[in-house]
Every structure is written in structure tokens, then in C-alpha cells.
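One protein chain is absent from this view; the other protein chains keep their places.
Entry: chain A
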């Protein structure tokens, strides 16, 4: 999932606080800049003194602390094996500073209590790119150090050669998992990872601003463009930094997610189709990219070509944004106490494009549980992945940590619906509408195909190339990548 990318782009908390206070009118612009630069100067001095890790400060994803921290509602499945007691396995889960870690420890305690298997939680890298690099090194060294890995939804093709087939392990419940995810995780007939939690791109809007300007939630990109322009024109009078539409345009995996939504919603294909055809060079994809390039410097500042999720989040939470594209986590983050827009946040499906095959499209994200073939304790590792992906555990992860489940029955759970209403409201997006990135047809080459895509698309957005040229370049480069040299 792309929002783990690049941990260092998080705003210094004092800078973010100063920005928030400025926007809400508590302090003047001059005061904001002064406070922000003081934070910078302080950080610089500390860094010079002791090489302090400045960049990684702050709450990584702004997710609020879970309610009811004392106990989690984790339910242990009844069909776990109990004959493997005493075996000790190591699992790479969330990163060291993640807000989910206390939940993980609680889950592990329950698992050990039920099975006797000891699990050591190994922190992973926060950036998905770094994490894949580490995993690849583990596999290159045929390492038995780690037994269970948390893997991104786009990696099955990359990690398939090192995966234990988990088809048997979840044979009883396989029908309950979202079919798109099972298909995504199946490589040459074997289930290389169990779907654990899922994500999809969503359109956020400010309910108060829509009401103020007499607008409705846009259903097409053109309508979004017009509405964003209207609100921005009106708001600029009081807020010179107001942004009509915020999204992710930096050259990284997140731009692939954004770009795929633009082109699929415009009937522009899936970059590489399921049969391996490279379909990117088509008129509807070009039109979708041209529409997005048209947003830059009109309803979105030029700075968007360097933006990741956290920049969208910071601007949205500061009250500077009318519409935004982001993952589900921004719903709870923007309704948290520290947010200036709490209570005024609406979520909907992303708009539709125009032309033949136009539809609503949301890029699929999420994480899965994987067991390495190099593991010497595969049986115990499989039990742990079965436990983590089971309904009773997913239910708790959704209620207490607002992660969207991968099991259809959990969507229908009344407790999930009352704790995280957006999960059931947008059920269709998660269960059927989400578009998988072409990681299955591109296999182990996916990361490189995606890099070509986001680099070329970034060049279209910053104006150094045209959309037509970019899709032609993508076609040539992807063809070269698939040739395998």
C-alpha cells in the first residue's frame, strides 16, 4: 500500500501545528512562518549536535489512538492446531513506530495462549519500497530467519517463487474472502498469500463547503473539476493557499494508484491486461492524463508533482482542501480531535470519466500474510497466518484499528458498521469496484513497470512531456522490461 512510502515526507510536528494555527486564524502568517522556521532551526541545531532523527518524528499516519485500549475484541478461531506448542516463529509485521503494534502484541498473546506457538514480532520498514528491498535480500540469501511476512497487494508476482502454497490452509473459508483479492494472490494456481486487510482509493469532500456553495458530490471528473474550481475561486478571497482538489503526484507508487484510477475510469485500460497485452498506448488513457495535467496550476498547485499521501492529509486536515483523493485511513485521521475539519468530512467513490467503457474506479491496496519456503517452521507459520486472516481477528482489526477487512462476512458485522460506518457505506468499492494494479500479468517485473508508469506520468504532470509522448514511452519501456534482459 502506497501510503507507507517515504516516511521522511512527514511534516515536522511544530511546522504542521503552526500551519494549522495559521489556517484556523489563530495566528498570523508571519507568526506561522516564524514558528515553522524556529522548528526547522531547532531541528538543524540538534541534527548538527547529535545526528538526531528529525525527519521520522510525528504521528506517521495521524491515526487516532484506538478506543478501548485496555482490551481488544480479538476472537481466536476454534480450528487452530494445538500440537505445535513450543515452536518459535518470527513474523515481519508493522514498522517499529506503528500505532497498530499494541494490537499486534495483544493478538500474538491470544495466539500463543491458544496454540502454544511463540511468535516474535519483527518490525518491518515503514516505506514499502525499502521493505521490498529487505525482503528481496532475505530471499536472495535463502534466509530462514523470518517465517511470516506481511506483503503488499502488488507483490504476489514478485514473491511467488519463495511462497508456500496456502490454498490448503484456508480451504474452509476461501469462499468468504473477496474474490478479487484471492485472484490477485493466486500465482500459477497456488495461493501465495492470505488477504489480511484491504484498501481502495476514495474521494473525500468537505460537506460544509459543498453546502455553502450549493453543490452536490461530483459523479464525473468534469463535474469535480468545475466544482473544485468554484469552491477554490470563492475560498481564495479569504485563504490564499486554498486548493480545489488534492491528490498524489510525486514519482512513486502512489502516483501509479492515482493514474490507474484516472485511466480505468475513462475506459483507458489497465496498463498491462490480464493476457499480457500492453494496452497503455490508447486515446482514452491520453485523454485521462491530459485532464489530470489540466488540474495542475488550476485546481491543484504545481507542488502536487512532489506530493505523497501525507501532503494531501496535512492540507486536508488544515482545512485547505475542498476535494481530495486518499486511502480510507484519512477518514478517521481527518475526523480526529486535532483536525480543523472534523465532522465536515464526506467520503464517496471516485468520479467517472467519459467515453467508451467509462466507470467508477478505485485502485486496490492492502496487505497479505505470506509464509516463506525458506522457513524451517512452516507448519507453525501457516497456523499464525490462518489466525491473523481469520474473521474474529479481522473484525477486531476493523473495529479497533479501522482497517478494512478482506472477509465478506466481517463487512456485515453490526459492530464493524457502527464503529467504522464508512466501511459498510463503501462496501461496494471494497468488494467489487476496486481495480487491481497489473501486478499479476507483469509478475516479478511489476515494480519496474510501475516505476516507468509513474515516472512518465510525473513528467506529464510537470509539463516536461505530453501525454501522447508519455504513453508511447511507457509502451516501449514496458515492452523492454517484459523482455527480461
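One rule holds in what follows: contacts are C-beta pairs under 8 Å (C-beta built on N, C-alpha and C of every residue); 3 or more make two chains touch, one makes a residue touch a chain; residues count from 1.
Just so it is clear, contacts and distances are computed from a predicted model.
Q: Would you kindly match the missing chain to its UniProt protein name, picking from "Hydrogenase HoxU", "histidine kinase", "Cytochrome c-type biogenesis protein" or "Maltodextrin ABC transporter, permease protein MdxF"?
A: "Maltodextrin ABC transporter, permease protein MdxF"
Q: Who touches the missing chain here, A:93, A:108 or A:132?
A: The single option touching the absent chain is A:132.
Q: For the full complex, which residue in A:208, A:379 or A:448 touches the chain that was left out?
A: A:448
Q: Name, in rising order, the residues on chain A that touch the hidden chain in the full complex.
A: With respect to the unshown chain, the touching residues of chain A are 6, 8, 12, 15, 19, 29, 33, 36-37, 40, 43-44, 47-48, 51-52, 54-55, 129, 132-133, 136-137, 139-140, 158, 161-162, 236, 240-241, 250-252, 301-306, 444-445, 447-448, 450-451, 454-456, 458-459, 462-464, 473, 477, 480-481, 484-485.
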